[in-house]
Structure formats: C-alpha cells, structure tokens
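Every protein chain except one is present and positioned as in the full complex.
In order of appearance the chains are A, B and C, and numbering begins at 1 in each one.
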Amino acid sequence: MSVTLLSVATAISQAILGAIGSVLPQPASGAVTNVNTVDGLAALIFAAILLLASMLNTIVLIWWERKLLGRFMDRRGAMHVGYAGLLQNFADGIKLFRKDTVKPREADTLGFWSGPTAYMVTSLIIFAILPVSTGWNSGSLPLSLLLALAVFSFAPLFIFVSAWSSNNKYSLIGGMRSAAQMIAYEVPILLAVVAVVLVSGSFDLQTIVLEQTNYWFWVPLFLALVVFVAGMLAEMERIPFDLPEAEAELVEGWNTEYGGMMFAFFMLTDYLRALLGSFLIVLLFLGGWTMPGWVPAAATSFPLAGIFWFMLKVYIVFTVFVWIRASLPRVRTDQLLRVGWNRMVPLALLSVVLAALLVTVKCLPVLGCIPTLGG
Amino acid sequence: MNASSVTTASGTAKAPGTELPVVTQPGVPFIEIETLRAKEFLPAAKEALSAMIAERGREDLTQPVFNWAGRNSLFPLHWGLACCAIEFAAAFGARWDAERFGIVPRSSPRQCDLMIVNGTVTWKVAHKLIALYEQMPEPKWVIAMGNCATGGGPFRTAYSVVPGVDKLVPVDLYIAGCPPRPEAMLDGILKLEELIRERKE
Amino acid sequence: MSEMWINMGPQHPMTHGLWNLRVHVDGEMVLDVDPEMGYLHRGIEKISEDRHYNEVVTLMDRCCYVAGLAWEHLYILSAEQALGIRPPERAEWIRVMSEEFQRLGSHLMWYAAFVQDIGLMAPFLYGMRDRDLVLDLFQSYTGARMTYEYMRVGGVRNDLPNGFTDQSRKVCDWLIDRFEEYDRLCLASAIFHKRCDGLGKMSRADCVAYGVTGPMLRSAGSKRDLRKDRPYSAYDRVEFDVATADGADVTARYLVRMEEMRQSVRIIRQALDWLDKNPGPVMAARVPRWLGAPYAPIGNEGYLLKRNYPKGLGLSAIEEPHGEAQAYIVNDGGEHPYRVKFRSPVFANISAAKKYLVGYRIADIPPIMGSVDVCVGECDR
Partner (left out) sequence: MEAEFPALVSARLGDRVAAVEVFPGTLGRVRFRAEAALDVFRSMRDDFAFDHLSMVGGIDWVDHREVFYVLWSDARRAYVILSTDLPAENPHIESATPTWPGANWHERETWEMVDIHFDHHPDLRHLLMPDGYVFHPLLRSFKLHEPEELEVKTRNV
C-alpha cells in the first residue's frame, strides 16, 4: 500500500537500469543493475520529480494569485495566453530566461550572480524535507522540522549579499530591511514551532502530522498559529510585510538591479517560499494530509488522496494570503520590527507556556472528542 | 545490420572489420579507421550542424517560441510623463485590464522590455529617458504614445520640448491621439505583438 | 549606514509624475529634501502668448491633466475679465457642475494613487473604476475623456445632451455609496492609521506662510475655500459646507478629500436641478467674431483680425481640486494675450516640502506626497 516518492523513484530507476542492463553483456549489465547504481539514479529521479513538482506548483501558484488578485480588484487577470491565462507564467518565464541579464559595472560579480542562485537553491532544498503525504518525500527524518527551518532561515543572508553587491542604494536599503525583518520574525516563528513540538513531542514532521489525526493543532495552539502566520507573512515578504520590495518608496527593493534570468529566480523563489510557508502551516497546524473523521472514507482512500487533500489545504492557505494581500496596506519598517520584538515574541512565549500547560494537565485528548475537529 | 554488429564489437575492440570496402590496408584495425574518419568528419559535421541550427533551427524552431513568450509577456516601464500616463494607468484599471494580455508594469528598467513614452518629453528629461532606455536589457521596444511623444504635439514649438521621442531613442510604434484612449494604447501594444511575431534575430 | 543622498525620481513609483525628490537620508531617517521640478515644463505660458484667446483652452487641458475642466474654468474666468465679456447664467451653472465633476474625478484619481502609495492594492482599481464613470459623463457632453476643450470665452461650447442629468444623478448615487466603501477599506484598518496618523504635519501658520492651499490647508483647521470666500460663477447660489479637519496630517487630508467629494456630489445635485429647470443659451450673445473663429476668412479680405479692442487685466482665482489656482492675464488690445501667468497650487504645495517631509522616514515619503496630491503638469506648466 505504502507508495512513497522514494519507492516510485526506485521503481523507475530499476526499470530504466533493467532495460539498459538487459541489452548489455554480463559484466557491464551487472555493474549497471547494481543496488548502488539503482539507488543513485533513484536519488536523481527523486530530485527531478521534486524539482518539477515544486516548480509546477509554484507556477500554478503565481497564476492562481494573479487570477485571484484580479478578481479581488474587480477585473479578470491574465486571460489571453492559454486557457484563462494558464500559460501566462510560462511565457513570462521563457521571456525572462531569453532576456539579457545586465550586471552593473560597479556591482560585485561574485555576489551579484551567486546571491539569487543560492537564494533559490536553499529554498528548493526544503522541498526534499517536507512530507506531503505518508511516506512521500524523503521518509521519516527525526529532525526534519529543525532542518527545514534552519535552511529556510538562510534567505536573509543571500538577499543581503545580492542587495549589497548590486551597488544600488534602493537595493541596499531593501536588503537591510529584509535582513532585519527576517531575523526579527525568525524568533517568534521558532517559538511558535516549540509550542507545536511540545504538544506533538517530536521534531519529525511525519510524526507531527500523524499526531494530528485526532485533532488538528490549530485548536489547542491557536495563539501559536496566529504568531506563525504573521511571522510567515514577514518571512515570505508579502503584504502587509513586503517592505523590502516596497514598490512605493524603494523601486523594487533588493531586486532593483536584477533583470532577466536572475529576476526570474527571485520571482520564482518568492513564490517557492510562499508555497513553503503554506506547506509548513498546513503541516504544523492544519493536520497535514489527515482529514477529520466525518469525511467519508471514499474521499480519503483513493490513490494519492493524501497529496490531494494536502495540496488543497495548501492552496486554501495561500488563498488567504492573497486575500490579505488584496485588502491590507503595508506597514512601516520600524512598526514591523516593533511589532515583531514587542508583541510577537511575548505572544509566542505565551503560546509556549499554554502548550506546556496543555501537555501537563493532559487535557489534549478531550479535543479529539469534538466531532468537527477530527476523528 | 552490419554497422550495429561492428559497433557492439568495437566496445571490446577486437573485431577486424575487414569486410568494410573502404579499408584498403588489411592490417589496420577498425577503430583506428573510425577515429581517422571521425577526425575528418567532426569539424565538418560541427560546421554543418551549427549552420543548420543557425539558419533553420533558430528561426524555425526556437524563434517562434521566444517570440511567443516575448510578445505575450511585455513588461512596460512604470512611469508617467504627462497626460497619457493617466490613460496608461486607466488601461490597467478594471475596465480595460491590460493584465489580460500579460502586460505588467515594472518599476525597475532592468525588468522591462517595453518603454511606453506616455507624454511630452522635455529636454530636461531627455538624458534620463536615454539612460532608462540604456538600462533596459535586450530585446526591448519603445512605443511613442500620444502626439507629444510622436512629434511634440501642441507643444511642438515650445523651447523646452523635444519634438518627438524618436530624436532620442529608436521607436517601434507610434500611437496617435491626444491622449490616446486606453483602447488605442492596448491596440498599439497588440500591433507591437504582431511586429514581435515576425521578428528575426 | 552613513548618510547619503537618494534621487527619488524622475522615474520612481512614488512621484506620480515627472519630478525628482532628492532626499538626504541617515539610514531610514530623512534629514533634508530638495524637490527638483521642471521635467515637464512645456512653456505653456510662452505658447499662450502665441495663441488666440480661445486656443489657449487647448493648453489648459494639458496643463493639469487630472483637472482639465477646472483649469479651463480658471483661464476662461480670467480671460472674460480681461476682455470684458459676461457668460449667460446657464453656462455658469454648467461650469460649476463641470468643475465639481472634475473635482470628483481628480480626487478619485488621488484616492487611487494614494492607496497605492501605502500598499493597498485593490482600492487603486476601485478608484480608477469609479473615475471612469465620471469620465464617461464628460465624454457624453464634451466628447473627450481628459482633454475637453469645452469652455469658451463667453460661455461653453455646447449644451448638455438629452438625458445627461438623469445619468449624472445615477453616477452621483453610485459614488456616494462607494465613498462608504472607501472609508471602510481605509479608516477601518488599523494599519492605515499606523501608516498615516501624525505624518506630514503642516500647521496652519506654516501653511499660510508657505502659500500652501487646498485640502492641505483645510486639513490644518482653516475654513478657507474660495468657493465660499470669493464666490465665482454660480457658487454663490449653491449650498455646501467647507470640509475641514484638525489633524494637519495625512489622515486629516484623507478625511478632507473624502468629505469634499461628498460635498461635490451635493453641489452637482443642486446644479443638475437648476439645469433641468432653466434651459437657455450657453454662449453670450455678443461675442466678437474673432474670438469664435480666429482665422475665418471674411469675404475676399483674408483674415479678420482684432483691431482696437479695449485693453484690460484679468485675475481669476478658483478652488481647484489641488488648491487655490490663479490666472493673471494681460490684454494689451492685440489678438493674442500679452502675458498669461498661472499660479499652480501644487507648485506652492511642493515648494514647502522641507516643512512636511524632514524628520520622517523614507517609508513615510510616499504617503505624505500622496496626501499632497501632486500633479506635475500644472506645477511645471
């Protein structure tokens, strides 16, 4: 039953290598169908599938945001490329990859090129860590949550490097804002995660999700969810916390000097991180791929049902982000940092205390009895 | 048939390959002949291939794709010179919604491929306009929107006005009107898309 | 970070036009500003000296492109004083109605730009959408969306079309409802208040000293409105209140402009009622022929040129959407105006930029400049 991404990748790898091996004479065939070779190719296929899936999802996410934002604004969004503009982002992507990428003469070469690349790569790595269904992605890693958050918090470094090396004042201010904001909101996010870890008793995302089969964690940990969502909005640099690329005062923020492919990297990575943020919220608070008990069994037992429900939740969370983007103004840097340090950190601490209390008085199983929350 | 058996045999480099008609000296092993042949063949093949790609491939295969992408995602520079800028903004409003065509204004010239000169260009702003044009990466297009950008409009005789932006940067398309209605601007952009469709490198 | 000068403009999303704000910053704090204007200086005053009186109207539309009819009104009032011509009453009412509609259009444009400055995305579209309704009305009786060329010395070009007043009333009703929605989107949001309260303070004394007028002055508690203080056209015959606020900050300017829009709707409704009841001519009966058609050939004599017409000076002042605009026209008896001088409210409002920008942050500049409502066309002329 347990089809996992790794098992799928291994199966594909075996099929390919077996086909090659059957053509080759014996000594070569043995080397090709060796367990190590199969595993190595399986890892590559695993990565390729992940890359493809995450990129596709990101592009669909961008399309979804544009359409949704258009509707919020009383218009229709992209319409003319493909059905309802579905191919719009592919056109954008191909065009951007085709375009010149101009490096300003005074820019620092190494930082200018490596910043966006590293930004994108570090964000992509996380997809290998996050599970999307039982056994999907890399299987059970005992510290996957910590690893994901650690890699997630690399970003300000690379943003700052690319902002500084593009030798533009707007970029510099944007980069500094970005670094300050991400570091400030790193703390409440981690504290909110501590609350989750206290309740679930594990750093393994698989376990955390399986712990939520009875009740989703947003019920006991509502405070932590609020802190986590606010922090994630800041980490993803979306309105109302999109100060680093505040269009009104800093032309495009830290990507002012980037055009062509590098700009595509930034754009794509922004949405990759939005996707990652939605993933984490669903994993930690909204039960991952588990569904409440009142959902009929047929709806949760078809093939890949876990992934389906998981992605559905992710898109709903992202829709909420878009809704926020359409209806809230942008805050100011000092206000953002003040809210971060003075409000979010205490709130996050409070949520940790609440979680600890819940665990000590052992009232958590009660929540599982309420039928609407879980099964 | 013959070739495949030779190829598999060449992996072990033991086949004599004497049945090939080109081999005149009996003692020369097949692999060396092949290497010699390849040495002659490779540069020629490379040349032919690259010529083919240059002539046919780029124009017939990749160019339509790139032109399709380029014409369907034109990012104009987000700036407003004068009256036409208001109509430019109105075209992005709810009624006309230029984003339907994938047109998204970007504030940074590095991320743009279309400069819409929407208004009167004065001599004071001329060198900034040229700088912005130079900052835009290739391939790039310029639309002169409205009579002022086309030829100075009602201010043609004035001391401070550039009589047409084509004195400063190459213009691909002119849109008449003072100011052009948003429909006219969108029509101009669609005309530009027609131009891009037939574009060759 | 050490101190540095930043050029915000001429191509910058904050400027909403073509000007350059040089900002001296220390980190995020603004230490000094130096607005640099003139990127859109088209020499309208000079060109006017080369045009016939009615031809200058063409330039007025382009002078302030978000408030074209208000500037036509300004120029025509001044020219009529300089030439000694009085328009019929119906033309005065049409002008008042046009100016108020233009105020609505301009303020809606301001709303759209302002909310974009503070990062609100959707209301930008709402503002543009509702502005288009006003422009449709303009189009129905002037024929153009933005550049109308509608007013003439001695009246207006043509009367209103049939059914115009009913359609206008519908638009007014729709807009009044939308203003509530705008307020809900902005004033109900805590972030809006965080961004705008206490920003860009400009006290009443400073406003008066620096010549700052319009919503900026009224947001500082002054009740100065030329429509009340020095009524022109038919403004002495309409009832309305002057919108004021006390905060002297960005929020106060927002409140003043929203209230002004409501008052504009009130004035428009009165004007529409009057226009429904009183049909009549819209051009003065005795307008010199050279004004109507400056180059019209008369018989075989070529062009009929102006000879020995009385000289005069004209000064008009109107409450334009951005503030107090003036036109000073010298008529030396020639066929062209000898000198035309305009006073743009935006020009004076920007010249005081040091007063309301220094001491705030870079992130505060867009909301503050948004609340000033910059129209570069009329500032640079």
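Just a few scattered comments:
Everything that follows uses one rule, which is that contacts are C-beta pairs under 8 Å (C-beta built on N, C-alpha and C of every residue); 3 or more make two chains touch, one makes a residue touch a chain.
Treat the numbers as computed from the prediction; the structure is a model and nothing was measured.
One chain is not depicted; across the entire complex it touches B, C.
Seen across the whole complex, the unshown chain contacts subunit C at 37-38, 41, 43, 45-47, 50, 81, 208-212, 222, 224, 229-230, 313, 315-317, 324, 326, 328, 330, 338-339, 341, 343, 347-348, 351-352, 380-381.
Take subunit B: the residues that touch the chain left off the picture are 123-124, 156-160, 163, 167.
The rule is simple: only the chains that are shown with their structure count from here on.
Centroid distances from subunit B, each centroid being the mean of CA atoms, peak for C. Here the CA centre of subunit B is 43 Å from the CA centre of subunit C. Mean C-alpha position of subunit A lies 48 Å from that of subunit C.
For the pair subunit A and subunit B, the distance between C-alpha centroids works out to 33 Å. Looking at subunit A, one finds that residues 73-75, 247, 251 touch two or more other chains.
Shared contact sites, meaning residues of subunit B that touch two or more other chains, fall at 93-94, 107. By the touch criterion stated above, subunit C contacts subunit A in their complex at residues 1, 4, 6, 8, 12-14, 28, 115-122, 124-126, 129, 185, 189, 191-192, 194-195, 361-366.
For subunit A in complex with subunit B, the residues that touch the partner chain are 66, 70, 73-81, 85, 87-88, 90-96, 98-102, 247, 251-252, 255-260, 263. Every residue of subunit B that touches subunit C in the complex is listed here, in rising order: 77-83, 85-87, 89-90, 92-95, 107, 109, 119-120, 122, 124-125, 128, 132, 154-155, 157-161, 178-179, 181.
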